[in-house]
Every structure is written in structure tokens, then in C-alpha cells.
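Partial complex: the chains shown occupy the same locations as in the complete assembly.
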Amino acid sequence: MQLSVRLFALYRERAGCGLTSVDVPEGATVADLADAVRRRFPSLAPPEVQIVVAVNEEYAEPETVLRAGDEICLIPPVSGG
Amino acid sequence: MIEITHQPLNPEEITDRVRQDSNGAVVTFLGATRDFSEGKRVVHLEYEAYEEMAYKKLEEIRQELRDEFGVEDVAIAHRIGPVDIGQVSLVVAVASPHRREAFLACHEAVNRLKQIVPIWKKEVFEDGAHWVACEDHDFSSADIAAETEVEVLDADDD
């Protein structure tokens, strides 16, 4: 399935875009999706960093299974205030 | 009241929204852009937000303050986009009958905002810029060497 992924701040700048689309198999998890995005943009984060993902406006665990239509965003370390 | 806006913030107006005759105490926090960060002169800041989720997380914080401190009157406003030195990027106002809850809840609101709300701050210096709190995302020289090696191997394969 095709999933849209939004990128913010550091990830947006490093990817060079704020919205991308990746193709993952049915049953793919958040971790699978993050891997797919990282393969497309290897400069997103060093290998030892785990990328935080929000699904439908909530922080998601790596093992969460994704569904078509999910609102997915990659969340770099936050620093509001 | 929760607001994420590109406009300059009006702290007095935001504070007035939490005032009520039953509230004897109002605590307001202003977060402002500092002129120096780690010894380097800052030209300005830029804030970016994942707005839909940020609103949701700020509402969560309001609920946490209700549960933990019993405070009902909370206003949080965050400015995004470029913010000049000395300007206000964040206003948190909490009012309650007594002062202790207002102080603790306001402090906690700011702490939680910095932990869970998807808003990002970029410091722009005279000679560059960086996203705050992303040090763990710096590529080490080991990372870069490994990356280069992969590319060399790939080239050999062709």
C-alpha cells in the first residue's frame, strides 16, 4: 500500500521535502515505514537514532501496524517554547 | 484557550482570558528569544509546528493540569514562523483560587510543552543555523566513513 508521510523541521530540511510517499506491504509496521523512508533519504538521521513517528496525531510504537489512509508524520526531537 | 499563530503574541490579552473573580492567583510565563545561545549571537529564531497534533497535545496538557492540580483556567499560545530577539514565542497563563497550584501548573505546562508538543525551534546564527535539541542527529565521522565505504563497495560492484 502507498502511504503519505509528512516530514517536519530537521527531517524536512534533510529530505529536501515536507511530504513523501512510500510503498510498504500490507501489515507493515511503523518500524517498517521508518526503514523505508530512511532508505529513500539516507541522510535523515544517523543509523543509531530511532526516528519517532506519529500516526493519526498520536505518538506510535514501532510495532504499530499501519493502515491505508493513516496520517503519518516523522517527528524530530521537539523544542518548542 | 489554545492558540498556535504566526502573529505576535499579546501576553496581556492572553492573561486576561484566565482571570475570573474566583481566582486569587494568576501566573504567566513568557518565553522570549534570547540574544545569545551557548555563547553565540542569535540573529533570530524560526519555529515550525505540526499544528493539528500540537493543538491536540496542548489540550492533553490542559487535561493533565486539571487532573494533577485541579486548575481549570489555562491559556497557552505559541507563535510560529520567524521570531526576533526579545520577542515572545510562548505565553502560558494559569489562574486558580490560590497561588501554589497556579505556579506549579504553569511550570509543569511549560515543561510538558517542551517534552511532547510537536513544535521545533531553529536558531539562526550569523554563520549558520541549527535545529535545537537535535544533537543526537549529528552524523559522526564514523557514520560518514561507513557511508563512504558503502558507496565505494557499490562502485566496485558496478
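Each chain gets a letter, A and B, in the order it is written, and its residues are counted from 1.
The rule is short, and it goes like this: contacts are C-beta pairs under 8 Å (C-beta built on N, C-alpha and C of every residue); 3 or more make two chains touch, one makes a residue touch a chain.
Since the structure is predicted, the reported quantities are computational estimates derived from the model, not experimental observations.
Copy numbers of the protein chains across the entire complex in this file follow the formula A x2, B x2, with one of each shown.
In the analysis below, only the chains that are shown with their structure count from here on.
Inter-chain centre distance (chain A to chain B, centres taken as mean C-alpha positions): 21 Å. Touching chain A in their complex are the following residues of chain B: 31, 47-50, 52-54, 56, 78, 89-90, 110, 113-122, 131-134, 136-140, 143, 146-147.
Chain A meets chain B in the complex at residues 6, 8-10, 12-13, 42-43, 45-47, 49, 54, 57-59, 73, 75-81.
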